[in-house]
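One protein chain omitted, others in place.
For chain A:
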Amino acid sequence: MSKMHIKLTVNGKPVELLAEPRELLIHVLREELSITGPHIGCETTHCGACTIDMDGRSIKSCTVFAAQANGANVTTIEGLGTPDGLHVLQTMFKEHHGLQCGFCTPGMITRAYRLLQENPDPTEEEVRFGMSGNLCRCTGYQNIVKAILAAAAELNAVKEAAQ
């Protein structure tokens, strides 16, 4: 099968690669680029383990062709923070025990990152609704919700202090 030439930005770095038209973005990220933070849980867009941020939207990368990401700006869990400079969501998930097996966590945090851009001061109900595309089998969500609300509060406090 002939391959397509694809250019995109992943976690701030320009990337060029060849992929078959049918290749899914999640496979390209994980297998070609060794970005294994986003996971595969269902391959039918239900579980959200593969959630990435693409051009300012939460995207389930298991149902997007790599070719559709041509020219896109992609951020994965690997691009949200560094070991010395964690994103506040990463800190709060640990602080509030918002994860157990960790399989849903990269997608969960990446989705929460976008949710807080869309709605910086959400209610618990808005967090629950906004996160409902991401499944977790371990935590019962209670501590995930707590972690996201705590992260929102922290981000808002930092923002206020800066003003």
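Just so we're on the same page, contacts are C-beta pairs under 8 Å (C-beta built on N, C-alpha and C of every residue); 3 or more make two chains touch, one makes a residue touch a chain; residues count from 1.
Rule of thumb we're sticking to: contacts and distances are computed from a predicted model.
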From "Porin", "Formate-dependent nitrite reductase, membrane component NrfD", "Phenylalanine--tRNA ligase alpha subunit" or "Carbon-monoxide dehydrogenase large subunit", the hidden chain's UniProt protein name: "Carbon-monoxide dehydrogenase large subunit"
On chain A, residues whose C-beta touches the chain left out of the figure: 20, 22-23, 27, 30-31, 34-44, 46-47, 49, 76-78, 81, 83, 86, 90, 93-95, 97, 99-106, 109, 127-129, 131-145
